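Yeah, one chain of the complex is gone here, protein chain that is, but the others are all in their spots.
Letters are used for the chains, namely A and B, taken in the order the chains are written, and counting of residues starts over at 1 for each.
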Amino acid sequence: MSKPRILIQLDTDAQVSVFDSVVAVDAGVERLFRHQHVTSENVRDLVHGAMFTRGGDDLSQTAIFIGGSDVQAAEDVLRAVTDCFFGPVRVSVMLDPSGANTTAAAAVLAAARHISLAGVEALVLGATGPVGRRVVRLLARQGAAVRAASRSRDRAAEVCQSVATAVEGATIAPHETSTEAGLAAAIEGAQLVIAAGAAGVELLSAEQREASATLAVAIDLNAVPPAGLGGVEPTDKAVERTGAAGQKTVCYGALGVGGTKMKIHKAAIRQLFTRNDQVLDAEEIFAVGQSLE
Amino acid sequence: MSKPRILIQLDTDAQVSVFDSVVAVDAGVERLFRHQHVTSENVRDLVHGAMFTRGGDDLSQTAIFIGGSDVQAAEDVLRAVTDCFFGPVRVSVMLDPSGANTTAAAAVLAAARHISLAGVEALVLGATGPVGRRVVRLLARQGAAVRAASRSRDRAAEVCQSVATAVEGATIAPHETSTEAGLAAAIEGAQLVIAAGAAGVELLSAEQREASATLAVAIDLNAVPPAGLGGVEPTDKAVERTGAAGQKTVCYGALGVGGTKMKIHKAAIRQLFTRNDQVLDAEEIFAVGQSLE
Partner (left out) sequence: MSKPRILIQLDTDAQVSVFDSVVAVDAGVERLFRHQHVTSENVRDLVHGAMFTRGGDDLSQTAIFIGGSDVQAAEDVLRAVTDCFFGPVRVSVMLDPSGANTTAAAAVLAAARHISLAGVEALVLGATGPVGRRVVRLLARQGAAVRAASRSRDRAAEVCQSVATAVEGATIAPHETSTEAGLAAAIEGAQLVIAAGAAGVELLSAEQREASATLAVAIDLNAVPPAGLGGVEPTDKAVERTGAAGQKTVCYGALGVGGTKMKIHKAAIRQLFTRNDQVLDAEEIFAVGQSLE
């Protein structure tokens, strides 16, 4: 008889995420060990406890989830976790702080339903945030020509540099959108736009969006009004809207993407327990999502 | 197949109550997410995690319990929790800090087994504490003429004011019991007395209690010696004691009420999972208790 599936939920916040816990339970996790205030400094003993208690095939029935609102801190914890492993003595790990990986994967998958990503001109607004960075990375890997936009050119350039290092042959350019002219240049000729900015900040007005003669897909990941993309409703799910130039644009809002995000999240949790040697970060979680489409 | 019943146990203390957790498990809760140090400031994300993870009928399989030793803090958390809800996107919530609601309900139900509460002259000693305030409120709603007693007349008056506002048509008067004369006036003609004071403080001596020619029911909620009501044993459960004036008084001690309290507590937890829109505070928990009698 196989052992109960244990998920060790490591959260960098002062309170462990209830959201991540409910999803884990609904994905079939049988025992949840929930830890708050986890850091790259204090995580070692917790990981050793996962590594040294079950042997052989049973080791795949223990896994680690890393979450919390601070994406950088969670990435540090992931590094510290994988540093503990040696040889076959390891457990599978999933990283999804603030839902950044599952959200980015869901957004890119939504786009891929309507447009071929290879070679597409793709604008990512709010590209320097946790979700935005992952969207840029996933699009670049799919062969898109990515425009990483931010109010700050320096920060946009830093994201481009970082993704170019990670993704061989990436086509990616920084855009500064703090001025009207900068924003106009960023959107000019784009076929896909994904807005991943802070909640409640409009990144592109309805007029600017509708003026485009090329925009085929527009995805807004902001659920709190006002919308990040003017005129896109949070509940939009493949809603076709026609612009001033007659261009038809398929639109998604945050809730429209949310169902896919939830399915990817649960499928990724389930996949953790199929082997003991997985590290599920942006690309791996995107692959999980692809297998569900 | 319905989803596992999840109870999110929000505790305002530094350690989550083991008592509340065991009762939850024994009431059929399948997954318990336990949070300590919860405040009205940090609770929002926890509530959102409950609201946004399950849809439709499944939302009734997630519920929230608010406990801890600080009743005021717990009430603040309840307000913050219900403020998060909108439309049908909500989960059921139960408030029972320090067992105040389940204990008050059990005490009033015990009295109702022996005496009609409508119109009864009821004295509540320790009326300004967390349990006492709820006993006053429940008695007032049942139509009793309530005497809210405290060592401080100002605090007694404050409770009367607060309950009068909450319960339309309440008959309620403050009593100061810091003097012999005040206490004598409070007990004069009372048919029911419920002692809800601090642990280990005698509020009424055996002589004072036995001198009454009208007292039909006496309930002491203090489990730590000396008794709050002199001569009432913690284990008393409908024990008839005869006073100096020949008056027969049915007596309950803390443990004698405890069995009923525990049944109410478990039934209330079970009821949480029948719908997603309940808020179980004193009155609702009393109603749960009534349905068990």
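The rule we apply is simple: a residue touches a chain if its C-beta (ideal position, glycine included) is under 8 Å from a C-beta of that chain, and two chains touch if they have at least 3 such contacts.
Computed from a predicted structure; not experimentally measured.
Within the set B:V22, B:A245 or B:A287, the residue that contacts the chain not displayed is B:V22. Within the entire complex, the positions of chain B that touch the omitted partner chain are 14-23, 25-26, 32, 34, 262. On the side of chain A, the interface with the absent chain consists of residues 3-4, 6, 8, 31, 33-35, 37-38, 42, 45-50, 52-54, 62, using the contact rule stated above.
FYI, only the chains that are shown with their structure count from here on.
A straight line joining the Cα centres of chain A and chain B is 47 Å long.
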